[in-house]
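Supplied in structure tokens, the structure appears directly below.
Missing here is one protein chain; the remaining ones are kept as they sit in the complex.
Chain lettering (A, B and C) follows the sequence in which the chains are written, and residue indices restart at 1 in each chain.
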Amino acid sequence: MFKKILIANRGEIAVRVIRACHEMGIAAVAVYSDVDRASLHVRKSDEAYPIGAAAATESYLNIAKILDIAKRSRADAIHPGYGFLSENPRFARACADAGVKFIGPTAAAMEAMGSKTRARQAMEKASIPFVPGTSRGLESFEEAAQVAQHIGYPIMLKAAAGGGGKGMRLVHALDELKSALDAARSEAERSFGDREVYIEKAIVNPRHIEMQILADEHGNTVYLGERECSLQRRHQKVLEEAPSPLVDPDMRRRMGEVAVRVAQAAGYTNAGTVEFLVDQQKNFYFLEMNTRLQVEHPVTELITGFDLVHLQIRVAAGEKLPFRQEEISIRGHAIECRIYAEDPDNNYFPSPGRITLLLAPSGPGIRRDSGMYQGWNVPLDYDPLLGKLIGYGTDRDQVIARLMRALDEYFVGGIKTNISLFRRILSDPEFRAARLDTGFLDRLLERREDKKSDTAAADVAAIAAGIFAALGTSASGSNGAADANSRGQDDNSKWKAASRREALH
Amino acid sequence: MFKKILIANRGEIAVRVIRACHEMGIAAVAVYSDVDRASLHVRKSDEAYPIGAAAATESYLNIAKILDIAKRSRADAIHPGYGFLSENPRFARACADAGVKFIGPTAAAMEAMGSKTRARQAMEKASIPFVPGTSRGLESFEEAAQVAQHIGYPIMLKAAAGGGGKGMRLVHALDELKSALDAARSEAERSFGDREVYIEKAIVNPRHIEMQILADEHGNTVYLGERECSLQRRHQKVLEEAPSPLVDPDMRRRMGEVAVRVAQAAGYTNAGTVEFLVDQQKNFYFLEMNTRLQVEHPVTELITGFDLVHLQIRVAAGEKLPFRQEEISIRGHAIECRIYAEDPDNNYFPSPGRITLLLAPSGPGIRRDSGMYQGWNVPLDYDPLLGKLIGYGTDRDQVIARLMRALDEYFVGGIKTNISLFRRILSDPEFRAARLDTGFLDRLLERREDKKSDTAAADVAAIAAGIFAALGTSASGSNGAADANSRGQDDNSKWKAASRREALH
Amino acid sequence: MIYDITIDGKNHRLDLNHADGRWSCFLDGRPMQIDAVLARSDVLSLRIGNMCYEVKSERVAGDLHIWVGSARFAAEVRDPRSLRSRTRAADHHGPRKITAAMPGKVVRILVNEGEEVEAGAGIVVIEAMKMQNEIKSPKKGIVQKIPVKQGAAVNAGDVLAIVE
Partner (left out) sequence: MIYDITIDGKNHRLDLNHADGRWSCFLDGRPMQIDAVLARSDVLSLRIGNMCYEVKSERVAGDLHIWVGSARFAAEVRDPRSLRSRTRAADHHGPRKITAAMPGKVVRILVNEGEEVEAGAGIVVIEAMKMQNEIKSPKKGIVQKIPVKQGAAVNAGDVLAIVE
């Protein structure tokens, strides 16, 4: 087993991996950019090294610097988390060259899956069902027009190197095709340095369902059940659940077996995710493979009882899978809410800043994976994911009720977060009935939230505002409310000081 | 279903029940004594009523006051938690008389199990194996001597009304019997107002294993697996796990079926626990039944995937059990650590006071049920249980490693706690090998903890102590450490103020 | 102590006094039976009658929010005896300031000082966390002043423009 693992990441996933290391008796090495010295992953690490400026290219994306730290700290493996370098075959290869184990698939497997067109070619060979369309980049507008007519509109133009919705265009008819093709190509060029674009049939209101797989380095590959990831905004997932309410045991077995064949076709090792589009007739089509740990891996952990990061590390250390397919069972239901520093009143624009108060939920069925803490200044340089609230219950209704309860306990003061969005989603009748597709969230957000004016609660707010001001006033005096439970030590918010000044004026 | 439930308890269990109520859409009514206004269960309730002085007899044990609040608040049910009135048949009967549903068994079932001798008589009738001895109170010393000789020394003298180790004496030979009998009788009289004492064969180094059962009001009774509760100090449990490492599926089934027969013999409804002593040949003997929710119920919840408090409420509302015995399966392993406000350096004497800093663990496999918060003043009037840290893992080794990690994250500043004790237990080779019996903890505590002096860590402490003092010094000035992450708002600890004064002197 | 309190745009007058461990409270003239404990800084456990509320207080970019359970209210508290707060209250009727809702970088300025803009017209573009946000004019008017420069870092609450 490894003695020391370098975590080439930050935020909640770095904390997640550090915890796994500590549970396995492995020392955890953190790296951090200039704005991340006070981050939770540094606090929780055993060793920590600065790696440069805030810009990711100077730090978390800088292969040479990270490998230099691996060497200086004598780490024998690197966990890349998700994002940053996690799906970069050059990094995987550089690790191998430097004699440090990359905890993930081989560079070759990544490359096979990294280009969507190459992946489609491989799947074609392995007889995997995928969304109809081309498996090669489009040569010309004429070819595009021909293919589109052949498979029928609407069609999707997609960047071969794509991800995160970049270089993607939905085309309803021939007259839109030319400009869409040009736009997709130039966006692909700008985003990925690769203008290759291909065509897929557009599936109307599809569901996005993905299958977790795990493969050891001895030829054993298993699937660990699916996740329902249809709730997306701007092609970014917001809430995920497992199992999918759509998938029955037979469909799960069929999708799982296809996912295992996809992984085997790519010579895949370690944890990975095979994404499928599912149409309204429950046909499923291979979409792409994510060659890393997913943000939403905890929902799979909760329903299977396994720890995927432990397993990633054990597989990377050369161990065989400790279970066979038939020993994996699914029990209960899990849902993950991605807590972002985003402003719901401002179109979910990122909202960094200092967290002045943090009340975290706990209790039965609640798991919290987080990279934040009270007093931390959320930097504005990275993805605004603060943490994840994951609920587990006997069934879907119970976990929904449980998350509603936990969301009511969750309070992140001083910055805007999307916590209120989850209350809307979880209490939506369509969501409760599991009528989900990738358009669900946009439709929900288009509807104005009917804020019923709660007069009683407004009265409570008025009284409380006055009491807060009054307590600020007599901070050093004696007053009953404060005496009943000695006052917090933490008192010098500007506002209180201000109201104190005013009251004494 | 109930609309409003009154929780006749405080601390972590009151919070636990409030959470279940909120998850089920039921309003939660809290009651609190004079020293508990600032307690977490009041903060989290929907309605809260003061019920009197700190002394439990004036508040949490006062049946008339609690029923008066139930009436005023129009609660349609009462959850008693554990301790206080939870096993008091007079209370259960008073609830029934007042038309409020008591969430637990009937008064009659409690009475059948409340007296240990009556319970033994019932078990005798139902052919349940119990520890050899008398099923009736001892009339005289002569009778005691006769019975003791018949079953063979060592024997245990036990109070019929007993609990918590009170009125219990281990007797090795005849010449100790007289004084032990007198002592047990007078202690039983003092503790329970009932001097009835009976004899049981003393089982050497027994294991204490209990079986969770659940019965609806329609005649259905199931068992939910066992808990290993051998780790006790002064007959109080400290750490519990499920499943028991000793119990295999066949033994579980046999114990479970006996437990169901015990419950049925008593006409038992709702959640309950059947305690067994297990000897070194794995024979198990009925010991007693706890007619309430146990402190350690979460370990059963984690391995079965059920929520016992939800089920208690549903059963009390007249619902049928939502599953049959064969639908209950056990997966993984769970361990609970009871976090007490106790001083490990002072023989685990209770240590109330103000919590100046609370860092709580989270992440994979960690559940935290707690009644404390930062800034709270732990009152000295009640049981010192602050909360419970419960770990879940794929197997026993993983959950032990996970709890070690979580204990390292756990920090309760300002008061003494027993957190360090769990590090000792979980890293003990005997514990890891699952060689457990009820004497384990006393043996562990008799061994001096070999505190190896860690010079490197002491150097770190020295430097940190200086930095804390220096930062206190320049609290309002600018310094890099503080600037890197703007200083906590919470700064006016006496100590810092003092070091500031000194430095400026 | 009397406070003028605005909750989500609606004005209330609160007469609040504290003596001998008890509060007396009149909200808009109505007597309210209250009992309050500051559990920790910015967290109040408030009983009104026997109803129990966990109330949180926060400032985001200068704005005071009061949360009753999970419902957020925009709040302003003024002590009528205070000259300072009266002056501040008057602020709201002057030219309209457009402030940054979060820290970020000014990537583009879309209008010139002196230019007339419609309500909803873009004024500046701010970038944070890899996303760009166009800050719009809240009303029709003349852009009096744009105190920020392209490329500048701004903090939450900084004034980006003033529209008269």
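General remarks:
By our rule, a contact is a pair of C-beta atoms (placed from the backbone, for glycine too) under 8 Å apart; a residue touches a chain by one contact, two chains touch by 3 or more.
Source: prediction; values computed, not measured.
The absent chain, not drawn in this view, touches the displayed chains A, B throughout the complex. Here the missing chain is touched by one residue of B:Ala96, B:Leu170, B:Val204 or B:Ala470, and it is B:Ala470.
Contact between chain A and the unshown chain involves residues 30, 37-38, 42-49, 72-73, 373-376, 489-490. Interface residues of chain B facing the missing partner chain: 341, 343, 346-347, 349-353, 356-357, 359, 380-384, 407-408, 411, 413-416, 419-420, 423, 453-454, 457-471, 473-474, 479-485, 487-491, 493-495, 499, 501-503, 505.
We take it that only the chains that are shown with their structure count from here on.
Counting C-beta pairs in contact, the chain pair with the largest number is A-C. Using CA-based centroids throughout, the chain positioned farthest away from chain A is B. Annotation: 32 Å between the Cα-based centres of chain A and chain C.
With each centre defined as the average position of its C-alpha atoms, the distance from chain A to chain B rounds to 37 Å.
Taking each chain's centre as the average of its CA atoms, chain B and chain C sit 46 Å apart. Within chain C, residues 37, 39-41, 43 each touch two or more of the remaining chains. Chain B has residues 37-38, 44, 375-376, 489-490 in contact with two or more other chains.
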